[in-house]
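The block underneath contains the structure these notes are about, expressed in structure tokens.
The complex appears here minus one protein chain, its other protein chains still in place.
Chain naming follows the written order as A and B, and within any one chain the residues start at number 1.
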Amino acid sequence: MWRLASRPDVAVDVASPRPACCALEVEAAGQRGLLVASETVPHAATVTVLVVAGTVTTALEPALVRLFDEHAQRGPVIIVSFGACATSGGPYWDAPTVRPGIEVLFPGQEIASYVPGCPPRPEALVVELERLVDSRIPA
Amino acid sequence: MSDSTPQRNVIALLPEACTSCMVCVRECPSWCISVESHVEEVSEEGARRPRTVNVLDEFTIDYGLCMYCGICIETCPFDALAWRDSFDYPSGDRQGLRQDAVDLSRWWTTGS
Partner (left out) sequence: MTQTTAIIDIAADEWVAACTASAARGCDVVDWLTAVDTAESLFVLVHLVDPGSSRSEMLRCELNSERPEIASITSWFPGADWHERETHEMFGIDFLGRSQTNALLIRAGDGLSPLRKTAPLDARVRTPWPGQESATGRRRQKLPPGVRAEWTRDE
């Protein structure tokens, strides 16, 4: 779990289910101090940003939906599609065992943002997260 | 925050160099490029007969599918595609990642 370095006043936890290579860019954002690792369990008012960073295989789907449900029980969840795989299946769009994009996995939920890249830079994630937080949770 | 080395963050289009040859479309492994075009006859003073030219109607890259391999840039015979540095172009919806010729040509001059 992470928090945005630039908005310590907001308990926004980036929970990245780590399917594939895009997850390394989330880690790199941590390395560069743009995200801060957080061990604390978020309290009820916390907004969770669920960053789906990587290829979602059909075998992984139930775990991803379960993760969303767990966060949704604690408070609002903002879903971010990070990278080509989460957005469309990416290079693996034609594979029978790959979900071609996360849009259909969370019925009734909007995907707040689609971040392009294969993988996107760590900065691309943080710039967009800051934008989402600033527009939805004013300081 | 940015490196000094040139980045491969977005692909820009120079529409006036594009001849709608479609090589990039066919070579793209992700099938993320689509091009629409038509032919026109161009008469020239003194020429025995008119030339037929391809006219580009639309050029789209779906950045939700693009894997940034650069094959399109390498195979373009007319250098109409190039890398640019800009990485900040997310979208609130899936359709917003499908950039058309206007979007793609804007990167050519402003994408640094």
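Quick note on the criterion: contacts are C-beta pairs under 8 Å (C-beta built on N, C-alpha and C of every residue); 3 or more make two chains touch, one makes a residue touch a chain.
A quick note: this is a predicted structure, and the numbers were derived from the prediction, not measured.
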Sole contact to the chain not displayed, among B:Q7, B:S37 or B:T75: B:S37
Residue in contact with the excluded chain [from A:W2, A:W93 or A:Y114]: A:W93
Those residues of subunit A which, in the complete complex, touch the missing chain: 57-59, 93-97, 100
Residue ranges of subunit B at the interface with the undisplayed chain: 20, 22, 25-26, 28-29, 31, 33-39, 54-55
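Definition applied: only the chains that are shown with their structure count from here on.
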Chain centre separation in whole Å, for subunit B relative to subunit A (CA means): 30
Subunit B to subunit A touching residues, read off their complex: 1-2, 7, 9, 29-30, 62-68, 87-94, 96-97
Residue numbers on subunit A that touch subunit B, as the complex places them: 84, 87-91, 93, 101, 103, 111-118, 120-121, 123-124, 127-128
